[in-house]
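Please read through the structure below; I'll follow up with questions.
A single protein chain has been removed from this complex, and every other one stays in its place.
Then we have chain A:
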Amino acid sequence: MNPYILTILLFAMGLGTTITFASSHWLLAWMGLEINTLAILPLMCQSHHPRAVEATIKYFLTQATAAAMLLFASITNAWITGQWNLEFMSYSLPTTLVTVALALKIGLAPLHAWMPEVLQGLDLTTGLILSTWQKLAPFCLLLQINPSNTSLLLILGLASTLVGGWGGLNQNQLRKILAYSSIAHLGWMILVLQFFPSLTLLTLLMYFVMTFSLFISFKVNNSTTINSLSMSWSKAPIISSMVPFILLSLGGLPPLSGFMPKWLILQELTKQSLAPLATLAALSALLSLYFYLRISYAMTLTMTPNILLNALPWRLPSNQHTLPLAITTSLTICLLPLTPAIITLLTL
């Protein structure tokens, strides 16, 4: 793509998130979300492949619906209460509608159906931007509104963790697996939103770090299916040896960093006398763990029967930017002992 256009689009994406972060008026928040949606559309279909165009159209339609719902809810709130402030929504109808609209924006179950199909049509870098950057602005809004109904957020969260687990089980396309993993993690974030919002922020940032390293690992290996991943160990053996740790961190196993958000969320839910819910959520993490283990099994733990020529390729220096991969992989594996410091830093 023309570098000037690329610069303008990336700048607009930063601008949209910044506007939503800085806003306390619903119209300005909506405007930031719309700028984000608009700016990512050409990035999504830059290959002009019909599959990418289909993913762009699906993304545009769902995000436009969510933005329209958000606008309706904020206008209803303005008509009832006479003011447009984000934090002072006190009636249940607009607040519920805003929550459902933002759930559609980020892809929580049962409003998740667009996510695997959209991610499947994109290349890994654009999929990464979609999974990470585009979640920041809606989460900023979710963190600021007063939840109207306790059970709505809990139902959204639990359904997302279960759907994210069960949906990813029969997939061999990596991008769909990443989409279901995103849905599951978003479920965990929403579960604890009304009790301890700092944990939502913590889970979001940890998810960003973990999924960034996974996306970039797949990109360096240039593989989008489990089959091609199983043959990619010889391209960069270091990456093949680190990816199981990234995957197990995503699954939430101690002593890796991915255990941190799940542990703290389970602790907080138990403190709020929601122990059965905590048990259900922990059990649903097992479902996700199964397909993470399947990927690491195919990639690292077994050698697929194939010709041995791929065992000795030239280990040429990679032209890709691997420094961010190195940083995020280290953070994904080693961040658990810093839990108290991170909690203190992220206290809202």
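Assume contacts are C-beta pairs under 8 Å (C-beta built on N, C-alpha and C of every residue); 3 or more make two chains touch, one makes a residue touch a chain; residues count from 1.
Definition applied: contacts and distances are computed from a predicted model.
J.: Given the options "SERTA domain containing 1", "Gamma-secretase subunit APH-1", "NADH-ubiquinone oxidoreductase chain 6" or "Myotubularin-related protein 9", which would UniProt use as the protein name of the unshown chain?
T.: Matching "SERTA domain containing 1", "Gamma-secretase subunit APH-1", "NADH-ubiquinone oxidoreductase chain 6" or "Myotubularin-related protein 9" to the record, the invisible chain is "NADH-ubiquinone oxidoreductase chain 6".
J.: For the chain that's not shown, point to the residue among A:Leu41, A:Leu71, A:Ala113 or A:Ile129 touching it.
T.: Final answer for the missing-chain contact: A:Leu41.
J.: Counting contacts across the full complex, list the positions on chain A that touch the omitted chain.
T.: 1, 5, 8-9, 12, 15, 19, 31, 35, 38-39, 41-42, 45, 48, 53, 56, 79, 82
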